[in-house]
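Of the protein chains in this complex, all but one are displayed in their positions.
Our next item is chain A:
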Amino acid sequence: MNLSFFDQFTSPCLLGIPLILLSMLFPALLLPTPDNRWITNRFATLQLWFSHLITKQLMTPLNKAGHKWALILTSLMMFLLLINLLGLLPYTFTPTTQLSMNMALAFPLWLATLLTGLRNQPSASLGHLLPEGTPTPLIPALIMIETTSLLIRPLALGVRLTANLTAGHLLIQLISTATTALLPLIPAVSLLTASILLLLTLLEVAVAMIQAYVFVLLLSLYLQENI
């Protein structure tokens, strides 16, 4: 059967066993469980330093009650970061290109922030639907606009991650196909395309890290409004 460029995103299945589980479980292998010694090895120290860097960065703008979310946000960040980066290796599958996974993570977490706000401080949470200093005639329209923007947040969160990673992987496949196809015809242009591919791969590494960070950062921002 002829494959199209989108077929790299079909959830891999071998003899009826979905292999996406392997891609999701693999990042856990890259996070060593530390010993109960104070100092273990360089890798564990680096892991500790990095996770604390992330936690401090995410928790600084939050109040005390928001610090309960530290584990959720930090582990989500590590999970997405590792999945995105591992997907850039050849012959790997990136689960975060699947809309199902990103929506599964985005929707409940966004809903959790919303319900936390509505439950603990309902008028303050609803007050976010009307920015301060709005001219009176604009109030009804602006409330509807803000409600729409609130309700579209989980969709945007999930689709942003999916689209960024899917587009990146598609571009990599397209340009590498071009490089291979041009090699017997015009080797010079093929070399140029190969250098473009190198630059694109570097960009994709950056995008992988940034998109994971943006996902978690936006969730923490939604939390800030509601906690």
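Rule of thumb we're sticking to: contacts are C-beta pairs under 8 Å (C-beta built on N, C-alpha and C of every residue); 3 or more make two chains touch, one makes a residue touch a chain; residues count from 1.
Rule of thumb we're sticking to: contacts and distances are computed from a predicted model.
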{"item": "From \"Cytochrome c oxidase assembly protein CtaG/Cox11\", \"NADPH:adrenodoxin oxidoreductase, mitochondrial\", \"ATP synthase complex subunit 8\" or \"Transcription factor bHLH62\", the hidden chain's UniProt protein name", "value": "\"ATP synthase complex subunit 8\""}
{"item": "Listed residues A:Gln98, A:Asn164 or A:Asn226, member touching the removed chain", "value": "A:Gln98"}
{"item": "Hidden-chain contact residue, picked from the options A:Met24, A:Leu86, A:Leu142 or A:Leu197", "value": "A:Met24"}
{"item": "Chain not shown, touching residues in chain A", "value": "6-7, 9-11, 13, 18, 20-21, 24-25, 27-28, 31, 33-34, 38, 47-48, 51-52, 71-72, 74-76, 78-79, 95, 97-101, 103-105, 108, 162, 166"}
